[in-house]
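Below is one structure; the comments refer to it alone.
All protein chains but one are shown at their positions in the complex.
For chain A:
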């Protein structure tokens, strides 16, 4: 996977994860263009399209578009499952996730994504395992904050 984007129907970016080194202004350009292309798609069209030299896999969940750019040799159908797994993780973590959760807790959404994928590849195929790791890390964060208060 080259990158993953989450954006709303109004074209507002909610999350961007780049797995290749790209200049800031190129990123902005690509995001703008790709959002336009994907938002113009009609509901009956398939989830895959060719854009520049990349394969794009996208799926809409409620008001959010999840959009991945994958390599030539990547399996598009399993990429849909990867996206779905990420959504399930968010759902489990936030409890019936909605766009507002991602907006107000974007850093947590990134933490979950970074526990699930690294360099565009799945780290652990067990849903439970990923959620447990996030839970533990959150606990660790709590502990470190409590310590701070104790010392203050």
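Here is the rule we use: contacts are C-beta pairs under 8 Å (C-beta built on N, C-alpha and C of every residue); 3 or more make two chains touch, one makes a residue touch a chain; residues count from 1.
Just so we're on the same page, contacts and distances are computed from a predicted model.
**Q** Since a chain is absent, check the UniProt entry for it and pick the matching name: "Dynein cytoplasmic 1 intermediate chain 2", "AP-1 complex subunit gamma", "Phosphatidylinositol glycan anchor biosynthesis, class S" or "Proteasome subunit beta".
**A** So, among "Dynein cytoplasmic 1 intermediate chain 2", "AP-1 complex subunit gamma", "Phosphatidylinositol glycan anchor biosynthesis, class S" or "Proteasome subunit beta", the name matching the hidden chain's UniProt entry is "AP-1 complex subunit gamma".
**Q** In the complete assembly, which of A:61, A:94 or A:111 touches the absent chain?
**A** A:111
**Q** From the list A:10, A:96 or A:125, which touches the chain that is not on show?
**A** A:125
**Q** When the complex is taken as a whole, what residues of chain A touch the one chain not shown?
**A** Looking at chain A, the ones touching the missing chain are residues 13-19, 21-23, 28, 44-50, 73, 75-78, 80-82, 85, 103-104, 106-107, 110-111, 114-115, 118-119, 121-129, 133, 136-137, 140-141, 143-145, 147-148.
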